[in-house]
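A single protein chain has been omitted from the complex, and every remaining protein chain is retained in its original position.
Letters A and B mark the chains as written, and numbering starts fresh at 1 in each.
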Amino acid sequence: MNNKKKFDFRQASVPVMFIIICAICIPLSGLSPKMLINEIVTRMGRNSFLILSLLIPIMAGMGLNFGMTLGAMAAEIALILVCDWQIVSVPGMILAAIISVPISVLLGIFCGNILNRAKGREMITSYIMSFFVNGIYQLIVLYLMGKVIPIKHSSIKLPRGYGIRNTVSLLSMRQKLDNMLAINIAGVKIPVLTFIIIAIMCLIIVWFRKTKLGQDMRAVGQDMEVARDAGIEVEKTRIISIVISTVLAGLGMIIYLQNMGNIATYTAHSQIGMFCIAALLVGGASVDKASIGNVFLGVVLFHTMFIVAPRAGAYITGDSMIGEYFRVFVSYAVITVALIMYETNKRKAKSAASMELAAAQDSEDSKKSAD
Amino acid sequence: MKDKITDSIKEFGLPRLIITGFLLLLLILAPFVGADLPTQISNIINRFSWNGVLVLAMVPMVHSGCGLNFGLPLGIISGLLGATISIELGFTGAASFVVAILVATPFALVFGTLYGWLLNKIKGGEMMIATYVGFSSVSLMCMMWLVLPYHSPNMVWGLSGKGLRTTISLEGYFDQALAHILQINIGNISIPTGTLLFFALLAFAIWAFLHTKTGTAMTAVGSNPAFARAAGINVDKVRMLSVVMSTWLAAIGILVYEQGFGFIQLYMAPFYMALPAVSAILIGGASVNKASIMNVIIGTILFQGIVTMTPTVMNNMIHMDMSEIIRIIASMGMILFALTRKTEAAKR
Partner (left out) sequence: MNKKRQLIFRCAAILLVIALAVVMFVIGRGHTIYFDNKACEYGGKSYDAYYKVTVVKDKEKVAKLAEDERGMADLMGQKLTVTLEITDKKGEEPHSHKVSMPIPYSMDGVVINVPLLMAGQSADAYMSEFVPIATPEEDEEEEVVIDEFEMTDDV
C-alpha cells in the first residue's frame, strides 16, 4: 500500500515540475493570455491524435513506441501522392488516410516481427528501426518518386526530374479539417471537428481496452509467459499492437500536417516521435503505464513549455538560442528521467520477487534439513 | 560440406556478408568506372585513422556486458571540452593536442564515473538509457557552449564576442598533429603514420588490458555476471571501470578525429556520432556482448570503405548519389540485426 502511494508521488512529480517551469516562464515570455491559449489549443488539435497512438504498445508492455515514426512516414508518402493527384481539402485527407493505412500496416507488421525478435529491448530496437525505415523512405521519396512512381507536377518535384522537393505545399488542405465547424470563443479559434475526431479516438481506445484483444494485450504486457500459458498468442498480439499504433500514428500525422500546411519532406517525421513521447511522459505517463488523461495533460504542459521557453530564455539571458536549446534539453531530459525511473522500478520489483523466491526456497531448505 | 558453408555464413551473419561483398564489388568496379583506386584507398586509410579510436571506445563496455555504447556523445563532450579549453588557454600546434588530452581526461573520468554509476542502477536497460543520456548531455552542452566564459577570438562568434561558434578551425592548433608525424607521401597517397601508430598504441593497450586479471574479470562479468559474482568479482566496480574507459576513449577518439578533420564541431554535431561507431564495430563482427580489437579494425575499414567508396563509384556509374541512403540502410540494418540476435543467444 505504502509502495503504491510512493509510486503515485513519483508519477506526479514530472507534471508538477512542468507546472512550476510554466508558471515561471509564462509571465517572463510576455505573451498575452489570448495568444498563449490560442497556441495551446492549436497544438492540442495538432498533436493529441499522434500521442494517442503511443498508448496501445504501452498497454502491451512494449514500452514507448519510437517506431511511430514509421506511420508518420507512411502518411507523408500518401500525402505526397494525393498532392500530386490534386485531390484537395477534406476528401484529399480521407484519401491520404486510406492510402496510408496499408503502408502503415505493412510497416507495422515488419516492425512488430523485428521487435518480437528483440524482446526486452523493444525501445532501442524500435528507435533504430525508425532510422532504418527512414533510409528506405528516403530511397522511395528521393529516388523512386518521379522515376518509378509517377509524379506529374513539377511544383513538388526536384528540378532534376525525380525526387521530391524539401517542402511540399499542402495549401489546398491547410487547416481544412480544423476550419470545418470551427468556432471562435473570445478570439480563440477552436477546431471543433478535429477535437471531435480526437474524442472519438479516445472512446475507441477506452472501448478497445475492454475487448478480448485489449485484455489479451494487457495480459501480454503484464507477463508474457503467463499469457502464453493462458493460451494467448503472444507474438501475434504484440504485432497487432504495433500495427494499430503505426496506423494511428499515420492518421495522426495527416491531422498534424493539414494543420501545418506543408510537409518538410525529409525532416517532418524525424523529430515527431521524440516530441510526442516527451509530451506523453510530461503528462505523467511512464514506460509501462499511460492513460488518456496523461496525453492531454502532457500536450498542454509540454507545449506551453515549448512556446514560452524560448521567449522567457531570451528575456532572462538576452539570447533566444538558449531558450531553444533549453526546451530541447528538457524534452530529452524528461525522456531520460522517465526511462531511468522505469528501469530502476523494474529492477526493484525483480529483486523483490527474487528475494521472496529465495526466502521461500530458504524456508523450504531449512524444512528439508530439519527433516 | 554444404552444412558447413551455411553454418559459417550464419556465424558470419548475412548482413555482414552483404556489406563485405558490397565493398569488394565497389573496389572491383572502381577502376572500371574511372575512379582512381589509389586515391580511394588513401581516403579509406585516412578515414580509418580518424575514426578508429571512436570505434575502439565501444570495446570495454561491450566486454563488461553494458551493451553497445550509445552514450558515446558523453565522452565526445569531454573531448570537446578538452579541445576548447586547450585553445582557450592559448596553446598552439602539437602542444595543444597534448593539453587537450590532459584536460579532457578529468572530465571523461568524472562523466564516466557518473555515467557508470547510473548504468549500474539500471542493468538490463543500458542501451536505451545510454542513448538518451547522450542526447541529454549534448543538448545541455548546447546551452553551455553559449554560456561558458570562452574568450579566444578564434573560437567565439565575431560579432557578439561570446558564445562558441558551431565549427572552429584547428589551423594553427592541432590540425594534423598526429598525421604529420612520420607521414608517408607517395604520389596521390598520403599515409598518416602517426595517427595509425597512435591508434595501434591504444588498441594494443586495450588488448593488453583485456588480458590482465582485471581485463579477464571484465570479460567474465560480460559473459556471465552471476558466475562472475560467485567468483568474487565486484561486478559493479568492473562495469564502472569499463564505462569510464569507454568514455575516456571516446574523448580521445573525438580529439583524434578532429586533428584529422581539421575542425571542432560543437552544438548538435555529436548528436548522432554514436551510430556510425556502433554500426562499424558490428559490421566488423562484434555482437551486443562480444567485441575484439580485430572487430574494431575490420569494422572501421569496411564502414569507412563504404562511406568513401559509394559516392564516387555510384556517381560515376549511374549518376545518382545514393551513398547517403546506402550508408543509412546498411548501418542501421546492421544494428537492427545485432539487436535481434541477442535473444537467440540468451535462449540457448
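Going forward, contacts are C-beta pairs under 8 Å (C-beta built on N, C-alpha and C of every residue); 3 or more make two chains touch, one makes a residue touch a chain.
No experiment lies behind these values; they were computed from the predicted model shown.
Only one of A:Leu106, A:Leu158, A:Leu193 or A:Ile316 touches the chain withheld from this view, namely A:Leu158.
Here the missing chain is touched by one residue of A:Val88, A:Ile109 or A:Ile149, and it is A:Val88. Residue positions on chain A in contact with the hidden chain: 43, 47, 85-92, 94-95, 98-99, 134, 138, 142, 153-154, 158-160, 163, 165-166, 172, 260, 264, 266-267, 270-272, 275, 303, 306, 324-325, 328, in rising order.
The definition used in the following text is that only the chains that are shown with their structure count from here on.
Measuring from the averaged C-alpha position of chain A to that of chain B gives a distance of 31 Å. Only residues 114, 117-121, 123-125, 127-129, 131-132, 134-136, 138-139, 142-143, 317, 319, 321-322, 325-326, 328-329, 331-333, 335-336, 339-340, 342-344, 346-347 of chain A touch chain B when the two sit together in their complex. Chain B makes touch with chain A in their complex at residues 70, 118, 121-125, 127-129, 131-133, 135-136, 139-140, 142-143, 146-147, 163, 275, 320, 322, 324-325, 328-329, 332-333, 335-336, 339-340, 342-344.
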